[in-house]
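Only one structure is covered here, and it is reproduced in the block below.
Left out: one protein chain. Kept in place: all the others.
Now for subunit A:
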Amino acid sequence: MNWTVIAENLPLYAEGAKLTLFLAFASLAISFMLAVPLAFLRNSRVTAVRYTVLFYTLVFRGTPLLVQLFLVYFGLAQFELIRTSILWPWLSSPMVCVLLTFVLNTTAYTTEIFAGGLRHIPVGEIEAARAYGMSRRTQALRILIPAMLTRSLPLYGNEMIMMLHATSLASTVTLLETTGVARMITLTDYIQFEPYVTAAAIYLALTFVLVSGFQVVQRRWAGYLENRIG
């Protein structure tokens, strides 16, 4: 066993874990902002709008994240127009490509989760809001969005963990997050066992913290839903 190599490289792992968390939470934060309005559009009364959003979520949920990432990172270079545009310095950077792909992907899942939450709000709550004479804006802000989010919490928690784990794919396009660091150490020190076990332990710890934190959040904000069942 060769754990001294791991001990020497712990600062690298710390950097990697930091990048893992940054990628996960940056993607989740941006996609949250996009998914809330998209969830309303997904339930729009206008058929064309509803189906456009459905098409987007179907395509991004129906294809592997790895394919999407390669399409963006390697694929965009195929087009002369993109390579000569002013956006190219950004679009050729792995960091931007990874964030762009992750946001597009997790927004598709989050939109469906929130849209499902929106559909399951009891009609009575919406009727009551109308009866109180709330404007559509007030209805959305005070009634629909909070109810939608609390109802979506368990599934959204899963999506957060999925996203945390999905960040490991960033290592395939040269980013040195946790998995990338492990891969680099296997190549520089010719050991195959310890680096990946360490990476796995880091993910396990991060997942555990996230799940525990989420249970607290759920009890605080969605606790009222549980009482009603019991």
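Everything that follows uses one rule, which is that a residue touches a chain if its C-beta (ideal position, glycine included) is under 8 Å from a C-beta of that chain, and two chains touch if they have at least 3 such contacts; residues count from 1.
Definition applied: contacts and distances are computed from a predicted model.
A.B. asks: Between "His-Xaa-Ser system radical SAM maturase HxsB", "beta-galactosidase", "Arginine/ornithine transporter AotQ" or "Glutathione import ATP-binding protein GsiA", choose the name on the UniProt record of the chain that's been left out.
C.D. replies: "Arginine/ornithine transporter AotQ"
A.B. asks: Looking at A:Ala14, A:Met33 or A:Ala77, which residue reaches the missing chain?
C.D. replies: Only one of A:Ala14, A:Met33 or A:Ala77 touches the chain omitted from view, namely A:Ala77.
A.B. asks: Any idea which of A:Thr150, A:Thr186 or A:Gln218 touches the chain not displayed?
C.D. replies: Among A:Thr150, A:Thr186 or A:Gln218, only A:Thr186 touches the chain that is not shown.
A.B. asks: Could you pull out which residues of subunit A are in touch with the chain that's been left out?
C.D. replies: Contact residues on subunit A toward the absent chain are 1, 58-59, 61-68, 70-71, 74-79, 161, 164-169, 171-172, 179, 182-183, 186, 191-193, 196-197, 199-200, 203-204, 207-208.
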